[in-house]
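Only one protein chain is missing; all other protein chains are in place.
Chain nomenclature is as follows: A and B, assigned in order of appearance, with residue numbering initiated at 1 for each chain independently.
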Amino acid sequence: MQKKFAFLVLASIASQGAYCQSSVTLFGVVDSSVSYTTGSLSHKVMLNPTGGGLFASRIGFRGEEDLGSGARATFWLEASLQPDSGIGAASNTNNQSSGAATTALNGGQGLVFNRRATVSLAGPWGEVRLGRANTPAYLNIGVADPYFHTGLGASQTLQGTSVLGPAYVRASNLVYYISPRVGGLFGEAAYFLGENASNATNRSDGSGSSFRFGYETPDVTLSAGYQRARFVTGDTVNRSVLGILKLPVVKLSAGYQWDTVRGPAPDARGWTVGAVVPLNAWEFRAVLSQYQLTGPGNPRSRKLVLGSNYALSKRTTLYATAAQINNGGTASQALAGSTTRPGDSSSGVELGINHRF
Amino acid sequence: MQKKFAFLVLASIASQGAYCQSSVTLFGVVDSSVSYTTGSLSHKVMLNPTGGGLFASRIGFRGEEDLGSGARATFWLEASLQPDSGIGAASNTNNQSSGAATTALNGGQGLVFNRRATVSLAGPWGEVRLGRANTPAYLNIGVADPYFHTGLGASQTLQGTSVLGPAYVRASNLVYYISPRVGGLFGEAAYFLGENASNATNRSDGSGSSFRFGYETPDVTLSAGYQRARFVTGDTVNRSVLGILKLPVVKLSAGYQWDTVRGPAPDARGWTVGAVVPLNAWEFRAVLSQYQLTGPGNPRSRKLVLGSNYALSKRTTLYATAAQINNGGTASQALAGSTTRPGDSSSGVELGINHRF
Partner (left out) sequence: MQKKFAFLVLASIASQGAYCQSSVTLFGVVDSSVSYTTGSLSHKVMLNPTGGGLFASRIGFRGEEDLGSGARATFWLEASLQPDSGIGAASNTNNQSSGAATTALNGGQGLVFNRRATVSLAGPWGEVRLGRANTPAYLNIGVADPYFHTGLGASQTLQGTSVLGPAYVRASNLVYYISPRVGGLFGEAAYFLGENASNATNRSDGSGSSFRFGYETPDVTLSAGYQRARFVTGDTVNRSVLGILKLPVVKLSAGYQWDTVRGPAPDARGWTVGAVVPLNAWEFRAVLSQYQLTGPGNPRSRKLVLGSNYALSKRTTLYATAAQINNGGTASQALAGSTTRPGDSSSGVELGINHRF
């Protein structure tokens, strides 16, 4: 998915035969699976319950232009794709509920560059990005999860009922700065706009700031994230810490997050612990995660995931994933496709194929 | 449209000059026509009444990866396109009316890979496809029609009021198996899921199975199709037989279908007979087809089509099509753009250009 292709392009090949090279990349993932999930209320067999079991399905266009002196301009347009029906997924124009799709468009939902739409200017001084993208604080949580929040194996910290509101995973109207790396140290800061009128009662709604900073070597990552988003229903704050350790036979990851909301909504805490063991064409994964709300009923959901992947080639992988969610208190979280009663568990399996281009 | 291009792609051309080859194909059809159709109630001049007169307009991306030992992984993403306004067309997420677009989105309908969205694994043992595609049973009807149900010339068996419901032409949540060919024998089987909850009253709605098997040589095709789809309003069953014969100067095709519905809805029978005569850059076509419902009023519509195409090149064709529908009983079928009274006829002509890339 992250592989880079560069088309050899010939300017006006037919007319004058002149030569020039550019770099436009058409890329994507088609990830399809069959899943069976069950809870105490209902069970279901589905194709692609979540748009992908290993990496999220997508299609995108990106490119880079060398501006000289170490500077470059890049663009990146990436759309979600539901490979069981061919539809896309909605974006959010103002990081508020009013910027979401007016209604569930079902089979009518067209392709939207909802995953990422950015133009960047980069140089030795870092990179400035404008548009829509994952927030820095979210990335600090996502990379703790071997499944990066995709498929049946996704960490419960995000699959659960997050208290953080619409701008948590991705934000639109984003100005994003990425510092150059200095001896393993890195930093990212973003500010996003809700774009409300100055004389509106909700003038700050949907705006916020997001940060990630840390230390990274090929074997160790230690980082922290912070995001504050403003909403009339109560500002939300997300704090997280992350650690990744790459040992000779296993890659370990762990993340912890504190989510707080001003106002009557409950706060929450979550954690994810993951292990990945590569073995030739095989890869084995285990993830344990939990998301717990502080408040009436003390809902708490814990998820155990065991998975294995087999690489048929560099671009095609078969995978099998098994997961179980155990609910505590009034929580009734269930795997996609099933429903369960408060306090009951939900379990399921998923078999799929992931193809990158 | 079916032509295969492979982009010569160079990995990281700028940075290290390393070389790798891939095969991503950008393909499509833009087919525009001007039509005049008339019935006893109204007539109309239109651009592109049906999104294409010769092949349906579309844009798509597909690719294939060689996995060695005769195995390969492929993906195919193909979207409908209305070339008169630039909009797409909706898919259906669950093969039921609840999975269609919530409302007609008019000019807002975005591009959706509604025609096909699949990932496949293929080898000497056949091919398994997951996603959304034409059903095998539908293909057994479509290939009997020289116009493959596109444009003014489309067979009445599909243009009429089909009794078969949403999963007839294409189905989402599909697991599709294509057998290897053995001495001209072929077989295809698919199962599609409605993805309803196990405790819902309509738990089987939108699920079904579809088959096609037969014998094919370069000159002769004989095949049969069968599909059963489950709906709370009454399960539908489609059976069809098909014959194609390629003689030195003419290609003849004939299909017959039996459509039955459990419950109060009427059953139906349909047939298509087609002849295609290629003559250098020219092609002449004649199609006669009928769709008849058994029940009150005995509605029956018969359609005669005469058409000719002229190939300007391998990728561009001009075409002219004339059609007439004769209605019997209470039927009031009319060519796209016109309306007619029960028992009256409808006729029209279409002049267009079809361009493939």
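Throughout what follows, contacts are C-beta pairs under 8 Å (C-beta built on N, C-alpha and C of every residue); 3 or more make two chains touch, one makes a residue touch a chain.
As the structure is a computational prediction, the values presented were derived from the model and not from experiment.
> For the chain left off this view, which of B:G86, B:G123, B:P180 or B:G297 is in contact with it?
B:G86
> In the whole complex, what residues of chain A lie against the chain that is missing from view?
7-14, 22, 24, 26, 61, 63, 65, 67-68, 71, 73-75, 77, 79, 88, 90-93, 98-103, 105, 109-119, 121, 130-132, 172-175, 193, 195-200
> Residue-wise, where is chain B in contact with the chain that is not depicted?
Chain B touches the missing chain through residues 3-8, 21, 23, 26, 28, 30-34, 41-48, 59, 66, 81-88, 103-112, 312-313, 315-316, 337, 339, 353, 355, 357.
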